[in-house]
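Only one protein chain is missing from this complex, and each of the others stays in its spot.
Order of writing sets the labels: A and B. Residues in every chain begin at 1.
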Amino acid sequence: MDTHPPTQTSANPHIRQLVASRQEGYALPRAFYHDLALYAHESQSIWRNGWLFAGFTCQIPHPGDFFTLNVEDDTLIILRGDDEQIRAFHNVCTHRGTLLTTEAHGSVRALVCPYHQWTFTRQGELFHCSGMQEGLDKSRLGLHQVQLETCAGLIFLSFAHQPPAFEPARQSLAPLAMPQGFERAKIAWSKRYEVKANWKLIWENNRECYHCNVNHPQYIKSNFDIYEDGQLSQRLQERLAVALERSKNEDDELAISHRQGGLATFPDAEHNIWYAANRTLLTEGYLSESLDGQRVAPLMGTYHDERGGVLRLRTLPNFWCHASCDHAVTTHLLPLDLHRTLVRVTWLVHEEAQVARDYTLEKLLPFWQLTSEQDWGLCERVQRGVNSSAYLPGPLSILREYNLDAFLRWYLFQLSSWK
Amino acid sequence: MDTHPPTQTSANPHIRQLVASRQEGYALPRAFYHDLALYAHESQSIWRNGWLFAGFTCQIPHPGDFFTLNVEDDTLIILRGDDEQIRAFHNVCTHRGTLLTTEAHGSVRALVCPYHQWTFTRQGELFHCSGMQEGLDKSRLGLHQVQLETCAGLIFLSFAHQPPAFEPARQSLAPLAMPQGFERAKIAWSKRYEVKANWKLIWENNRECYHCNVNHPQYIKSNFDIYEDGQLSQRLQERLAVALERSKNEDDELAISHRQGGLATFPDAEHNIWYAANRTLLTEGYLSESLDGQRVAPLMGTYHDERGGVLRLRTLPNFWCHASCDHAVTTHLLPLDLHRTLVRVTWLVHEEAQVARDYTLEKLLPFWQLTSEQDWGLCERVQRGVNSSAYLPGPLSILREYNLDAFLRWYLFQLSSWK
Partner (left out) sequence: MDTHPPTQTSANPHIRQLVASRQEGYALPRAFYHDLALYAHESQSIWRNGWLFAGFTCQIPHPGDFFTLNVEDDTLIILRGDDEQIRAFHNVCTHRGTLLTTEAHGSVRALVCPYHQWTFTRQGELFHCSGMQEGLDKSRLGLHQVQLETCAGLIFLSFAHQPPAFEPARQSLAPLAMPQGFERAKIAWSKRYEVKANWKLIWENNRECYHCNVNHPQYIKSNFDIYEDGQLSQRLQERLAVALERSKNEDDELAISHRQGGLATFPDAEHNIWYAANRTLLTEGYLSESLDGQRVAPLMGTYHDERGGVLRLRTLPNFWCHASCDHAVTTHLLPLDLHRTLVRVTWLVHEEAQVARDYTLEKLLPFWQLTSEQDWGLCERVQRGVNSSAYLPGPLSILREYNLDAFLRWYLFQLSSWK
């Protein structure tokens, strides 16, 4: 197996220079958090080329149901058609550009532009534009569509004409994600954060648990993330063995796939793998990622018990998920500018679960609300530091920041391989 | 008569390219709403070259009366001198640049700079600067003046050293505007809007009534704008004939000049005509542009009755007016930046009309307040749409958007003909 990163050099000399300026094993130089030309290049090579998580199929169960999503200056309408298929359209009238809808979600028989009443079907075709001259070719005036894929109830879209193949991601994610039942889930809560940090700093934070011990007192109790291999005491090895025994499961899709301490390796920069799914162990006393480790909602999807541990999903550049047997929490990133990132954290439960009767927000939210907000605070603090003219990238820990390093390698490869 | 647009190509290759990128009969490409270099070029070729509406002579009836006006980073003092003449000065001391006044309007014996008390006459000459050395040539330190013209009580100014001739505009506007009596009017109300849209989108909206039927339920009842020629039913032709009969008037200046449905053509891009005045019909039951069609104030100017219909004035790039026999409503634009335009809507009545006794704001304002705000909402919605990377200009309606197309041709000609 080839472990050397595929070598690529960008045709853009400025980008080539920036990429070359990063010293192996070190954090990124200051320009990576400040350069507007780089930011524009990232937009093209990563955000508008790759697959972006957009939402959940359970948000729009019926034909005509839609939700909207803003990505940079674009707004998209994610709409279920008469044929039950979900499509993504630019929310822009093909006459003079008016926004078709300003609603965050809703249900429509047709999309009617409020300016001059041009009317589009739920499949995006123009079928009515009274007041226009004879002979107009309506077939060329349908809504602009972007690529869309669904996978186990998750919706992904890409602005690229020829995006990377989605199939390998589906094969990797779907088997593990299907039992979670995203297709028949409901959104119990969703919180929007405007984090004053470059999007990469949020991933860098996500890709190491070196910072967890002091900063995440709640989170570290539920799992073995901070115990990196080779550092495991006898006591910890026993705890791991007990946890593995407790989670034994005949079903492959429910089996714990990351059977040790520390973090599963991700991404695989050398093979350009931007997606991953695994199942990790909960510690003794934890049935779910909640403050007291107890379940906080009815079982989701096809789970029969708590033996599935925690399902972790990740897709670069903008999605991760921690899901327990009873609820799932997803994190969804979108850059707002060089120094601000929109983050949406969403809590999902079984679609039939009723608040007050089956769950309460007081129990459901705190574990990931606390952990997330602790991280956003750290990311903002790093942003302020890397703004400094005196910031120089320091060495990364081989023991604790290997995934961060892998993320940086993956990222630099995206920059370099963009034509 | 030559109906081909005078051909001109800008010496600036970037502008030339942009102008060439517009497809005839289609809306403007995205760059026209986003490009900062174009915006700077517009500033020079249109806003600082042409004649800008600035206000009304009735605002400053006596020597020493002034009002100020901000245009981009400049502030101007429009001041009536001892000789009764109105002049426009830059509100900037010729010593070290201090703003002479921060008031919106007032009355002064002289303009005294608060910093070091340099003092200027009401004609703009420096006559006092105690503390300066002997031998200073005061005659070279008068206030910087810009060109100013008045026409039937309307004040226009130009930053250009050699602006386009104003005389043809005066000849066209003054005869129809004089009877309205702007010289002896008073401002009953004025409302400032910061519309989040490029200034051109506001004109594009103004130049067609294709959008009126659904968006302006109040406005469409009072006039025949939405009934474009060739589409008139027998019933409508009868209504037009009745309205014309009712408005019959021996006085040429009060005669209805647009005697049909739809909009009068404006601008005349092919002859570079940036000004227009006409009189249009009110529908049956309408004596004034008010919600119930009834008069809302005493007769203005030299009107004897309601037979003058609606006086419509327009001057590009920043003024239009709808005036009934009893009140006038003017709209005054100034760009704030690429995506924001300051709009001031002003309601005028006879100078002797007293609120409560002769008119109420409850009756006077709603017709044009509603119609204006409906339009600003649409313009902002188009701006958000044309921000989208997916926006592509669509085809214009030959039947309903011919004036919008004329506006675009006029606009492109201004860009191209600027040296």
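Criterion: contacts are C-beta pairs under 8 Å (C-beta built on N, C-alpha and C of every residue); 3 or more make two chains touch, one makes a residue touch a chain.
Keep in mind the model is a prediction, meaning the values are calculated, not measured.
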Contact with the hidden chain (one of B:91, B:180 or B:397): B:91
Selected residue (touches chain absent from view) among A:42, A:74 or A:204: A:204
Absent chain, residues of chain B that touch it: 72-75, 90-99, 102, 114-117, 131-133, 136, 141, 144, 159
Residue numbers in chain A that touch the chain omitted from display: 27, 204, 210-211, 214-215, 378, 381-382, 384-400
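The working rule: only the chains that are shown with their structure count from here on.
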Centre distance in Å when chain A and chain B are each reduced to the mean of their C-alpha atoms: 50
